[in-house]
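One protein chain is absent from this view; the other protein chains keep their places.
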Amino acid sequence: MFKYILKRLVMLIPIILGISFLIFFVMSLSPGDPARIILGEYATQEDVEALREEMGLNDSLIVQYARYIFKAIRGDLGTSYQTGQPVIREILERFPFTFKLAIGAVMIAVVLGIPIGIISAVKQYSWIDNLSMVVSMILTSMPGFWYGLMLMIIFALNLRWFPSTGASSFKHYVLPCITLSCNTFALMIRTTRSTMLEEIRQDYVRTAKAKGARAMRVIAKHSLRNALLPVITVAGMQFGILLGGAVVIESVFSIPGLGTYVVNAVKLKDTPSVTAAIMFIGVIGGVVNLIVDVLYTYIDPRLKSRYVKPKAVSRSEKEAA
Amino acid sequence: MKKAISLALALCLLLTLCACGSEAPKAPEEEKDSAPAENESVLDTLDSGTEGEAASDQKPLRFRLKTEPNTLDPHKTSGTGDPQVIQYQMYESLFREEKDGTIVPALAESYELAEDSTFIVIHVRQGVFFHNDTPMTADDVVFSLNRAIETGYNNAYVGAIDNVEKVDDSTIKINLKYAYAPIITCLSTLSTAIVSKDYVETNGDDILTRSPMGTGPYKLEDWVSGDRLVFKAYPKYWRGEAQIKDASIIFISDNTAAAISLETGDIDVMTNLSTADIPTIKENPELQFVTGPAASQLLVTFNNASGVFADARMREAVYLCIDRQAIVDVAADGYGVVQTAPLDSVLVECPKDFEVPEMNVERAKELVAEAGYPEGITISMPTIDNGTYSKPATLLKEQLAPCGINIDIQLMERAAWDDMVIYNTNYELAIWALPITALDSDFCASKFLGANCGGGGNFSNCSIEEIDELILRGRFLPLGPERTENYLKFCEAIRDNFVVCPIYTNMRNNAASAHLGGVYPSATLHMYMYDYYWIQ
Amino acid sequence: MEYRTDDATVYAVNGVSFNVGKGESLGLIGETGAGKTSIALSIMRLLPDRIGVITGGKILLDGTDITAAGESAMCDIRGEKVSMIFQDPMTSLNPVMEVGDQIEEVLLLHRPEMTVEQRRKKTDEILEMIGIPAERKHEYPHQFSGGMKQRIVIAIALACEPMLLLADEPTTALDVTIQAQVLEMMNGLKEKLGTSIVLITHDFGVVAQTCDRVAVIYAGEVVEIGTAYDLFEGEDHHPYTQGLFGSIPNMNVDEERLHPIEGLMPDPTILAKGCSFADRCPYAQEVCFREKPHCREKNGHRVFCRFSKYPEADREEDVEYE
Partner (left out) sequence: MEKKGRSQSGAIWFRFQKNKLALISLVILGAIVLAALFANVLIDPELVTTTNSSLRLQTPSAEHWFGTDLYGRDVLARIVYGARVSLTVSVTAVFGALIVGGLLGAVAAYFGGHVENIIMRIMDIFMAIPSLVMAIAVVAALGASTVNLVVALIVARAPQFARVVRSAILPIRDLEYVEAATACGTSHRRIILRHILPNVLGPIIVQTTLQMGHCIIQIAGLSFVGLGIQPPTPEWGSMLSEAREYMRRYSFLVVPPGLAIMITVFCFNRIGDGLRDALDPKLKN
């Protein structure tokens, strides 16, 4: 098990390297000279040239990348072209906002989505099942900014229940979390429903019923635990996705999260910031997946034997399952 | 055993995540619990150290800006807009632009400008303190001006300065490279803001990026990255402590969301109000709509030196096709003023009712044909990806189509556009809102100086001797009829050569709570929270 | 009882009637798809939701009709008075629950008066009884072999010492040696606890070994019912029973090939008007297609066939059956 975790962490390294190279490469393709962006329009060509030299922008892409990576290995993720601040500091400043947002969204999705999914599965084809299916479809059928603005107009402007923008209190997170959870919520309902449908047809459920267990108990004690396994994986993956995918919601509700940070950095050609932030998101995503997988083994005894004998189960395989 | 170790390891990973989560400089939720109203969350706790009575009638001010600055270092900031608005609260220069556009001495007690405008002697104001309570001296002024020159960000404003020398403890002398009349205006920009010499020298040159040290009315208390800047009135400010003691500048990137926040009372004042929201704001008795012309004009610019529009006939054709009012009506929802002269309308030298050729699509068509495109031509137009530019671009496309110029709008982000159009002039035609930070015609006219081609800010790539002469002449003419005459000639020269085609003057559309007094529009975004006060 | 699907209604069990005495074991024998499992599920009232429906008849347990019992009452009956051993031990256990807990759950449900300690002890006893060391109760199903899993399933069924045990092919998934063990165990339990057993199988050997009485099921109907002796040694049989016997390889006679019953089971979506076996019966008369067969009884041995006298089939001349 210990070996397995170590192995998984080691396997993250090539992925992180790949991410950083890819981002470095894509960023270098895009037009715009970072030195020029920093100095502005009045700067003379010599000033710009001098700054380029200072920033090492005149070296070849490979040299720049190698330099960046060697620094990164020593723990220095570079300084932002734009602000001159250590990138890692900026990321750590931004990350809590995104983290809370993502946690909130996943929580809402899990807390509401799983029970609704269960009810839908247990009462398959009932009106409640149909309703929840339609609602989940509608939630995935509109872009996030639209829901965000709608919620803001309804709950912040008309009802005055929640503040409209900002991130300084718990209340501020309610609307953005709900907006962000739309997709995940729908996904949770659908995943729970389908795994639950599969589980309640299993033989062991019949065994449990034959023991005289009542329907609620059969669902709660038997089907649910089995059905939740894939749901947990999906929730974990969603969490990873939401960490970097909340750009639009963050900008609608003006939450200073990582998503907007990355997008702004892309726009300003701030390669170190973009690279480090995406690497950071990648690592966090990988670690979350790993945590989910490890927790998984404690929930599902069948997997434990697989992990104890470290037969490599790659992350992608896990996700595909 | 192994099980325990691995479980512990998993928990460690989880904890690391949580730790990252709580490493925020301020964990907002915890503060919230005790705060009675959500509007006062952050500031309330910051207040706790001071006397309690102030909080009762002292509502904190929340000022919305669209974008967060990368740096608060005034000498390392370029361009116009939100970064300046922030710095005006914390920094001052030797002179200050007042709300009516006049320039008054600020950190300069008095000054003497040489007859021939080649040097200026400044008596530095005494009894001014930096936010660390150290007094400002002539040394600080000399240091700041030299630093501004060295950084290279602000050649437009400090380019004329040859050197700065300290005469005595309260007097400095600025020698100019050439006679330069607008020097006083230059010294009112933030590019020449006065910073503490000791502070910078002790803490290193980069310290000002996030920890400013100026003499302005507000002192920066906290910077919540991406969210807000928290200020506190500086009690020893030389003009007297600001009326509003606590203020923060909040960053809300979406204009619609910002307007909603203003209505819900989550912010008190905002810039960049979307024109679509103006009617709503006007209807709300709790809010006030504050507007005025901006020192920013939207214009169609051509690459005068190469490509299709190097041919003056093509540029003239565009002139003849443009319906300015239609663009104002749609792109600015009518909140804009048609502009014909290439000088910002707020400048004193801007000619009124400047005549331009009348619309004539037939003639435009002929011109395009004469220029060698009887079948018409398709041109790709780089356009910045926000409504300010894409809306007029859409209309321009419609208006130019009849004369045979088909525009292909190519949206791109600001940085790429700047690189393409402003720095490398690698384009045919584009739409730009040309802003100036300080009110002098020279700042506007200099963009057309032949010597500024290729990196000096001359985005139209025009290099016409007549225009160059007029620009250089304008620089040492003092305000007066002669200067006005000079700039009229300049405008005519630009028009006759069809260098750029002005469309309209943008408005500074601001909105604020009706309870906030002292809010006024500033053409150059000189917005001082110092002037604001609460109406009881 | 019927299965109603989107496509059609399947008449799975039709007019089956039998009784099981206390401490008696009844074997239900018949082809795959004859409706044996459906009978058991009907008794348990565990037919698939919305699809399986009991349309008529009575199931009397200790004098009360359980078809009329509410779901809540059924929950009290299941596991307590009637319990069932399912076909496939591999999938019948919850994979994420310790086996001990799975056994204990029955006690938890039906013996609320027992203390935690008592339940644990009882669980251990049951495990020991089925030959699994009690200390393995904290293991999960995937850690057990197929035979052991089946024994655990049996343990779950027996935990509350039910009046009636429905064993649905308990040995099919097991290899022969384990089969014997399991059957022996069931027999022992019957003796020890006085449980009535309904054993569902298609294996004559198993029936012969364990059952007091045997019912032959065909197309959802009982075609013959009697003591094991009646069936295996008696002379008077339903033609289907004869056919079944005919399809078992006889080791004593040197045969070239097996003797399958020709034809297929009738379409279960069509309710037969006459004798359901008529299509495949070599002796079928015109009347068999029209009317339901009579029942003839001799000392409790009932055969549902119109004709009592038909030529004893010559096993070596199966050609004649056509």
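To keep things simple, chains are lettered A, B and C as they appear, and every chain counts its residues starting from 1.
One rule holds in what follows: a contact is a pair of C-beta atoms (placed from the backbone, for glycine too) under 8 Å apart; a residue touches a chain by one contact, two chains touch by 3 or more.
The shown structure was predicted, so the numbers you read here are calculated from the model rather than taken from an experiment.
Novice: Of the residues listed, B:Glu366, B:Glu398, B:Glu466 or B:Asp531, which one is in contact with the missing chain?
Specialist: B:Glu398
Novice: Where the complex has a chain not shown, which of A:Met27, A:Ala156 or A:Ala227 is the residue touching it?
Specialist: A:Met27
Novice: Check the options A:Met1, A:Ile19 or A:Ile291 and report the residue that touches the missing chain.
Specialist: A:Ile19
Novice: On chain B, what residues meet the omitted chain?
Specialist: 255-256, 274, 276-277, 279-280, 325-326, 329-330, 333, 385-387, 390-391, 393-395, 397-398, 408-413, 416
Novice: For the chain that got dropped from the picture, name the residues of chain A it touches.
Specialist: Output for chain A: 14-15, 18-19, 22-23, 26-27, 29-31, 137-138, 140-146, 149, 153, 194, 197-198, 241, 243-245, 247-248, 251, 259, 262-263, 266-267, 274, 278, 281-282, 285-286, 314-317, 319-321.
Going forward, only the chains that are shown with their structure count from here on.
Novice: Touch graph across the chains, line, ring, star, complete or other?
Specialist: Topology of the interface graph: linear, an open chain of contacts.
Novice: Per-chain C-alpha centres versus the global one: which chain is nearest?
Specialist: It is chain A that sits nearest the middle.
Novice: Considering only mean CA positions as chain centres, point out the chain farthest from chain C.
Specialist: Between chain C and the rest, the longest centre separation is with B.
Novice: Looking across all chain pairs, point out the one with the most C-beta pairs in contact.
Specialist: That would be the chain pair A-B.
Novice: Report, in whole Å, the distance between the mean C-alpha point of chain B and the mean C-alpha point of chain C.
Specialist: One centre to the other, that is 87 Å.
Novice: Centroid of chain A to centroid of chain C, CA atoms only: how many Å?
Specialist: 53
Novice: With touch defined as at the start, can you tell me which chain A residues reach chain C in the complex?
Specialist: Those in contact with chain C are residues 202-204, 206-215, 217, 221-222, 225-226, 299-302, 305.
Novice: Under the definition above, what is the set of chain A residues touching chain B in their complex?
Specialist: Counting only chain A, the residues touching chain B are 1-2, 4-5, 30-33, 36-37, 39-45, 47-48, 80, 82-85, 90, 92-97, 99-100, 103, 149, 152-153, 156-157, 160, 163-172, 251-257, 260-261, 266-269, 284, 287-288, 290-291, 294-295, 298.
Novice: Which stretch or stretches of chain C touch chain A in the complex?
Specialist: Interface residues on chain C, with respect to chain A: 44, 46, 71-72, 75-80, 83-84, 86, 88, 91-97, 105-106, 109-110, 140, 142, 153, 156-157.
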